[in-house]
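After the structure tokens below, expect a handful of questions from me.
Apart from one protein chain that is not included, each protein chain of the complex appears where it belongs.
So, chain A:
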């Protein structure tokens, strides 16, 4: 069983934490990964910073700007990730980022390097589904990498079923309209109906809810409708200005995990 399936099989209410590689300091990537997992994170999503992150709100945009100024890029990241499986042997790790830096690195080269360092899956929000299906699905499989797709309140049932069929990791439920960190459906009832609608579809993949989940209350609420939740912007905010970023990350996760 792969690490992603193993994580979902062994536990309920999974906490997936997102952080931007190279933020707050260039070499925080591995120490942060280790601290997050030791404090109770179940899945790690490592952001590959991009100059123009269209799906991200101000917090992740800001962390990306800092990370790029610190000198983060894909060759540096893959060099750092050689330590990944020493630091976190069993935790599923996903790389999240935009297509253009991956294209310039070379998609096949990227998949090869990701597989070599022990990455489990990829979230590339601006990779069109048709292109993924026709050009890259087989290549992802060849390298043993899982694709994670986003679903929003506007995604049609037909499309959700297609995304579910093409994925064998988990589905990423975007909590409402908006970019990372910012969404709250104006109508909590509409959001609940959306979560329940997806929960009732009998999809083969587990589901994590993300965007705008900031604290324990938000995490607990998301867990009522899915297999867990993804927290990104709130974690980045907790790292902002911290003297010891791994310690701040661990404190943040313990705050979510407290009984």
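Keep this in mind: a contact is a pair of C-beta atoms (placed from the backbone, for glycine too) under 8 Å apart; a residue touches a chain by one contact, two chains touch by 3 or more; residues count from 1.
Please note the rule applied: contacts and distances are computed from a predicted model.
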Open item on the list: When one chain of this assembly is omitted, its UniProt record names it as which of these: "Cytochrome c oxidase assembly protein", "RNA polymerase sigma-70 factor (ECF subfamily)", "Tryptophan synthase beta chain" or "Ribose ABC transporter permease"?
Closed with: "Tryptophan synthase beta chain"
Open item on the list: Tell me which of A:151, A:222 or A:256 is the one touching the absent chain.
Closed with: A:151
TODO: Would you indicate which residue among A:29, A:179 or A:205 is in contact with the undisplayed chain?
DONE: A:179
- [ ] Considering the whole complex rather than only what is displayed, give the residues of chain A touching the chain that is not shown.
- [x] 50-52, 54-55, 57-58, 61, 65, 68, 73-75, 98-105, 125-128, 130-131, 149-152, 154-156, 159, 174, 177-179, 182-183
